[in-house]
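The block underneath contains the structure these notes are about, expressed in structure tokens.
Shown here: the complex without one of its protein chains, the others still in place.
The chains carry the letters A, B and C, assigned in the order they are written, with residues numbered from 1 in each.
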Amino acid sequence: MTQLVQAVTTGLLVGLSYAVLGVGFSLTWGATGVINASHTMVAVIGAYLGYFALAWFGVDPIIALVVILPLFFVFGWGFFEGLVRPLKKRTRVVGLSSVVLTLGVALVLESLTKLAATANPRLLQTAYTSRSFPIGPARVGGGPAMAAVISLVVIAALVGFRQRTYLGRAMRALEQEPEGAALTGIDVRLTSGVATGIGFATAGAAGVALSMIYVFSPTSYLPWLVFTFLVVILGGVGTVLGVSLAGLFAGLAVSLASLVIPFVWANLVLFVLLILVLLVRPTGLLRR
Amino acid sequence: MRPRGRSERTIWLMLAAAGVGLLAVPFTGMSIYLMSVAFVVMFHAAAAVSWNILGGYAGYESFGHSAFIGVGAYTTALLLSHQGLSPLLTAPVGALLAAAVAVAVGYPCLRLRGPYFALVTLVVSLAVSVVVVNLPGLNVASGVFVSRPAASPVMSRFILYEAMAVILIVAVAVARAVERSRFGVALAAIREDEEVAATQGVPTTRFKLVAFVVSAALTGLAGGIFSWSRGFLDPGDMFSVNLSVLIVLFALFGGRRSWVGPLLGALVVTLAREFLFIVIGEDAAQILFGVLLVVVILFMPNGLIAAAPRLLRNGARR
Amino acid sequence: MRRRITLVAALALVVAACGLAEEATTTTTTTTTTAAGDTTTTAGETTTTAPPEQLVIGATLPLTGAFADTGVFVRDGYEAIVEVVNSEGGVLGRQIELVIEDDASDPGQAATLLEKLITVDKVDLVLGGYPGSSAAAQMAVAEQHGMVYVSMGGHMASFGQGFNYSFGAPPLMGQWWYKGFFEFLSSLPADERPTKAAMITVNNPVGASVREGTVEDLAAAGIELVMDELYDLPLASAEPLVSQAQASGADLFIANSFFPDGVLTIRAVYTLGYQPKAILEGIGTLIPSWKEELGAEGDYIFSGTAMHPDLPFAEVDLLRQLSEERYGTSAPPIYFMYGATWVGTLLQAVEGAGGADQDAIVAWLRSNEACSFGGCLTFDDKGLPEAYSYLTQVQGGVPALVGPADVAQAEPIYPIPWGE
Partner (left out) sequence: MSLLAARGITKHFGGVTALEDVSFEVMEGETLGLIGPNGSGKTTFFNVASGLMRPDAGRIFFDGVELTRLTPPRIARLGVARTFQISRPLAGLTVVENLLPGIYFGSERLSGPEARRRAMELLELVALDGKAHWSAHDLTMWETRLLELARALGVGSRLVLLDEIFAGLAPADIPETLDLVRRVRREMSTTMVVVEHVMAAVMALCDRIVVIASGRLVTEGAPQEVVRHPRVLEVYLGSKEVPDAQG
């Protein structure tokens, strides 16, 4: 019983970290058509900034978010203006070209990160990361708990933004009818730029959250990217809630599967689930 | 796609001559090191030309082709280390198994288009690697020792070179035959507009699967010989995502309309990488490589072939 | 492991006595990069006086890529010893030149480049690569070209391939990794020993080799293995595994892990409040950042090694000095020590064999005791020394040498004083 509760708790916590990575990725994809393979590399950089904020200035990474979020928002917007727009001028459907383009960006960022911070793996050490709390019979580490809080705030903020604000609604319109949206007077360029900026900012926040759970290094972006892809495909492009649920679902699936089958096969359960879901719903679990 | 006449036969003859030339190069006293560099270039070229049958002709860009390299590689490596069978004999078995994997995953995956297909193939390649690495009783995770092809170092490199050259020639021949066939026209139609292709009578589901399987089998064949050069297979390297991405890049860089593009892309990128790596080191080379990806996508979306002078393009598409 | 004054040991004493080490730092170290490769030529002032008599040693190391962090220490070890030897007049009067190529942590590249060093650069000698996968791939190449290959080897299986030219000096042998720990257990009263063990292992060749030896050692010690799980890298979350270990009631927890997964595992142990009597960990604790990343939580973890900075051998003093010069710390990094030992062993064999004739070197290594920084080794026909391992335990953030008793510099702390 304890193990079951623990598995559910762990699964949900890990799932939340996939979710927070996925939502920004999915948002940018939906609004601009860009599949940003450098999304998780941006998250890695966010993790480093948080880490060094603490190591050099004694500033808690959560406080550092005050700088990271606007900074990354600007980077994202710049990324859209500098790289995505030229691409969009060339090809109408940017999907696959954007994967390769952003992989290039990720490679550059990875190497630069290595040069700046070495390839050494890092783990965040704060007062709360070495605490743990009981949840029923299970226990939760302070790091994962804080990461969960960040993730939930990011997801909630995104949901609110998309429901309540004009730009948020414009983004949703862009997702559904990219061509129709332009006709209804939506400033596509502005909306796309903001969407990319928000994508980057959430990546930064996700990176800080993940740094509280995982050991990270410049190469961490690749495994993180795989899980991001996975939950976004499962959840559907442009659905914040769908991706969040898919993340939780993925975390739970692996965690619960490892209770009954050898741990090494647990990830496979996830891959097989993905393929099964695609067989039934080729555009994702929660996509209408 | 003009009527097959003398010119068509001439081109095949020219290609055959080039193939014979490729096979003959080592007899000119090529050094061991050059043979090993050429081996890697030919491996990359064979994989890229094979990838292109699905990714270029049919427009289904797989980001998981290392799965087939891995399946081919582990098939020959395990048969060599457990049964003592030469990869020259077992590489086709690896190709068959790669084809079988393609059949198994192709049906669900090929229902997806564009980026969805790309991402799901990436995930599938990871799933395949988990399965292969944990196959019960084979102890793949401990690594597999692959004995060298021959007792003498020169002979070893020679055999590897010739085997990979044959695979490259086969891959090019198949790719070119596909291009010139009704099947190739159907794949092009699928790439341009799959629904239209279907309403034109093209059995899209079947043809996509066939293209996937042919592509996977050829890739598996190349992987089967590639592993023979490695000495020791660490489960991490054969199924690497980097390799999958590299294959896509070769084709993208060269151009995807004909077999010439991926071949050229593999040649140029592999040698450039090797050169940059030697001259400026891995980290700087990696940065330049990333910039190259960005430049290719932004400034030469149709690859080197299209960007090169018109003459070259005509030569390639004739 | 008997010790006696040998080439390197003598050097160590001379250097220590005359303060040559200081001079060595001011000696010009020329680094030339040629178009042919990332070729680092390291030599003392006499390099150019007699170039034809130079002895060229080629090696590839992961100077970039996944294993670069440790690879550069191996390179430093190679270079440091060659520098010292050259400043002492070289080997058999010949200066030594090192040609080290970067294999970018790719075993295939490592094998290709080694073959290039042998056939294109025509080096006189080769030295081992790193890590095991690269070494395993290179062993076959060296064997085919008839070149002596002194290295860490590629785990036990690589020494079972019938290779004649490969020597593990010392090897990084997973199968032996925890031998020191089990020796320590046998010294304890029976009722204090753990009775049940839970083991998790990274699912790759390194993990598999450690796991293999541990399963045998556990059986021999009469400890029941109640959990035995594998995991792939990267490990997303260690909680499921640790929680399962905790539920199994095991009082010995073994994590055959690398650094990042090892860190995650230990943190999960603390999060879940799992309190076994002892924890064994693969190679994470030997990485200096273990302390940085884990702090006090990293303490009390046992591991093994074939090399340790606190070994009470006179030869190690030289390494301590060299480390002080290079890194400003008297505790030489472990991979620096490995590199130094491999090159030390090779040079000693060259001297013993009276030249760079490969078969003569093999003959010498097979019939003599090679003494370098890790002690003296004799090799069996597989190229392996007798099985041994030192026991380490993280104490105050540092992996202290706690066994076996004849070399130990600190007492092992057992069981773990949880809650103190």
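Definition applied: contacts are C-beta pairs under 8 Å (C-beta built on N, C-alpha and C of every residue); 3 or more make two chains touch, one makes a residue touch a chain.
Keep in mind that this is a model prediction, so the values were computed, not measured.
Novice: Considering all chains of the complex, which shown ones does the missing chain contact?
Specialist: B
Novice: Among B:T76, B:S156 or B:T204, which residue is in touch with the absent chain?
Specialist: Spelled out, the listed residue whose C-beta touches the missing chain is B:T204.
Novice: From the list B:L89, B:A104 or B:V196, pick the residue that touches the absent chain.
Specialist: Considering the complete complex, B:V196 is the one touching the chain left out.
Novice: Hey, which chain B residues sit against the chain that's not shown?
Specialist: Counting only chain B, the missing chain is touched by 1, 3-4, 182, 185-186, 188-189, 191-193, 195-205.
Criterion: only the chains that are shown with their structure count from here on.
Novice: Based on the touch definition given at the start, go ahead and assign the chain network to line, ring, star, complete or other.
Specialist: complete
Novice: So what's the Cα centroid distance for chain A and chain C, whole Å?
Specialist: Spacing between the chain centres: roughly 38 Å.
Novice: Among all residues of chain A, which ones touch two or more of the remaining chains?
Specialist: If we look for residues of chain A contacting two or more partner chains, we find 264, 267.
Novice: Can you list the chain B residues in contact with two or more other chains?
Specialist: 130, 134, 283
Novice: Residue numbers of chain A touching chain B in their complex, please.
Specialist: Counting only chain A, the residues touching chain B are 35, 83, 86-87, 90-91, 93, 95-101, 103-112, 114-115, 222, 226, 229-230, 232-233, 264-265, 267-268, 271-272, 274-276, 278-279, 282-283.
Novice: In their shared complex, at which residues does chain B touch chain A?
Specialist: Touching chain A: residues 61, 63, 105, 108-109, 111-112, 114-116, 118-120, 122-124, 126-127, 130-131, 134, 241, 245, 248-249, 252, 283-284, 286-287, 289-294, 296-298, 301 of chain B.
Novice: Sort out for me which residues of chain A touch chain C in the complex.
Specialist: For this pair, the touching residues of chain A are 2-3, 6-7, 10, 13-14, 118-123, 125, 129-130, 132, 139-141, 143-144, 213-215, 217, 219-220, 223, 227, 254-255, 258-259, 262-264, 266-267.
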